[in-house]
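Note that this complex is displayed minus one protein chain, with the remaining chains in position.
Let's turn to chain A:
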Amino acid sequence: MCTLQAEETHLAAMAYANTNRDEVTLSLFDISWEDVLIPHVAVHLTLKDLFNLRSSSRTALRFVESALEKRQELHLSGNSTKNIELAFKVMARCCRRVESLQLACCKWLTDELLLPLLAYNKQLRVVNLNECVNITPLALQPIIIECKELRVLKLSKCQWLTTGAVDALTLHQSKLVEFDISHCGAIGERCLIIFFRKLNRLQVLSLAQTPSVTDQVLIQIGNFCRELQHINLIGCGAISDYGIHAISVHCTRLQSLHIRRCPRVTENSLSPLRQRRLRIDRPQQDVYAYNLNDFYPSDFLVY
């Protein structure tokens, strides 16, 4: 039922109530839903508040479902309460204008639960599926193909992410501003090289613990992602000063660099960045320390 119909149903019910002016007391749901309650009251209510309200009466249920229809942000990251799957089914049925979908660490989330929500919400701008370990690339498909306004996509620790899904992203999504595929071990170097050629607007990137990130990938990032401001390369053991230098030269807007546990990256490439006042997570090394590129990389030699 759309918001207008729900409100009219409530007004019709009021019309049959006692019409003696002296006895009518105004209740919350007599205030305009479209003009006041939804844009000004419902926006301040958490999902928990909304679901409590929804369960209190028929009128409240209609109101909450009308409010969910217009809700722009769904924030369920870390939520694993008892009836969360039931609540999510209600949201999938009602929500029509979601722009920001925060579902990090929702291990209960499956394709079956997520796909209905995605079918009715194609204007998503922010999608956070970090650590959603029980969904598959099938759930990602409508996001990649239909969501033309997508700007932020977070898929950290989504081990199910395949090269094919990244290829699909390359074809359909070139306006991403923030992208996180840290800890995604199944992505190959070649597909990353092609992918970053398209992401000219990228500003925030996390590739932490992604073994296929090499100097060649960093060169592509340097050549094509000139707007880059923040990059996380923690644990990318294959990269060296060569790749960092490529980013350093071309990404002139860079503000922060996370580079711990990258034993082949030394002060040779980091010093120029420190002079640019970049925030670098690794403290400056002693100039007399061994050049780690002369040795086989080993974690204990670093810190």
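By definition in this document, contacts are C-beta pairs under 8 Å (C-beta built on N, C-alpha and C of every residue); 3 or more make two chains touch, one makes a residue touch a chain; residues count from 1.
Basically, contacts and distances are computed from a predicted model.
Its record in UniProt calls the unshown chain "Suppressor of kinetochore protein 1", which is the match among "Suppressor of kinetochore protein 1", "Mitochondrial import receptor subunit TOM22", "Trafficking protein particle complex subunit" or "Mediator of RNA polymerase II transcription subunit 18".
Only one residue in the set A:Q5, A:N52 or A:S80 touches the chain that does not appear here, and it is A:N52.
Touching the missing chain, out of A:I31, A:L171, A:I194 or A:V249, is residue A:I31. Mapped onto chain A, the interface with the missing chain covers residues 25-32, 35-37, 40-41, 44-46, 49, 51-61, 83, 86.
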